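Encoded as structure tokens, here's the structure I'll be asking about.
One chain of protein is taken out of this complex; the other chains stay put.
So, chain A:
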Amino acid sequence: MNANIHGSNLILKTVLEVRDLTVSYGKVEALSNANIKVGEGQIVTVIGPNGAGKTTMLSAIMGLLESRGKVDFDGTIEGVPVVERMVARGMNLVPEKRELFGEMTVEDNLVLGAFQRHRSGHRDHAQTMEEVYQLFPRLRERRSQLAGTLSGGERQMLAVGRALMAKPKLLMLDEPSLGLAPLIVREIFRIIGELRRRGVSILLVEQNARAALQVADYAYVLETGEIAMEGPARQLADDPRVIEAYLGLGGKHQEMLST
């Protein structure tokens, strides 16, 4: 992988382009005029503190929240995104709360991940499931267990695996490392890197800025509802303002864990 190719945001075909996206809760603007771009095969991360509007942004792009602005996904502009339509067009969100089907088995959760694909006539979920199991061997062991009985890390794996069942063009991950033990976080980020190798474009929202900047090609910093900074991830990781606000001083073991 050549860092230059992924670092530049210009040469690639754009999968997602969000223009002037604004979300208001009543009179409060939670997100104002956000502009972001995700190129094909890229990992783009949005980092920022709690309450900056990261989850709001993903929910609005997906159509879970009402918004103003334009979402150009895969060459078609959506004025008002509708969740089911976005899923049908190849966008998938792994939400912060995972939103698993707790009283159903791991395997049923995965099968439902391919619901929209199945409806549009692609009956290949058995094969996709095999790929997901190869990526997450742990899920295969737990296939007949109820999703509600899984550990935190397994739940996250299941949430990602379920989203992958739809064979998305763009995978949006909301805080995939939230509440997980460091070793599991490392595993999750390893898999995010692996997914890019398989050609999935990823929009990653993270509080764990260090790990996110390490895996991503391009990054945005979101602060109080506005994009404060953007640039190639490596560049941002060296930016003194980012270091001061999000990375802090050197925690060596953190760095090890996130590679």
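One rule holds in what follows: a contact is a pair of C-beta atoms (placed from the backbone, for glycine too) under 8 Å apart; a residue touches a chain by one contact, two chains touch by 3 or more; residues count from 1.
Note that contacts and distances are computed from a predicted model.
Participant: Which listed name, "Branched-chain amino acid ABC transporter permease", "PqqA peptide cyclase", "Fe-S cluster assembly protein SufB" or "Sporulation protein", is the one UniProt assigns to the chain that has been left out?
Facilitator: Not shown, but named in UniProt as "Branched-chain amino acid ABC transporter permease".
Participant: Could you tell me which of A:E99, A:D124, A:E141 or A:E244 touches the chain that is not displayed?
Facilitator: Checking the options A:E99, A:D124, A:E141 or A:E244, the one contacting the hidden chain is A:E99.
Participant: Return the single residue from A:V87, A:V106 or A:L203 that touches the missing chain.
Facilitator: Once the missing chain is taken into account, the touching residue is A:V87.
Participant: Given the contact definition stated above, which residue among A:Q42, A:Q116, A:Q156 or A:S177 touches the chain not shown here?
Facilitator: A:Q116
Participant: For chain A, which positions touch the chain that isn't shown here?
Facilitator: Those residues of chain A that touch the unshown chain are 62, 64, 83-84, 87-88, 92-93, 95, 98-104, 108, 111-113, 115-116, 118-119, 162-163, 166.
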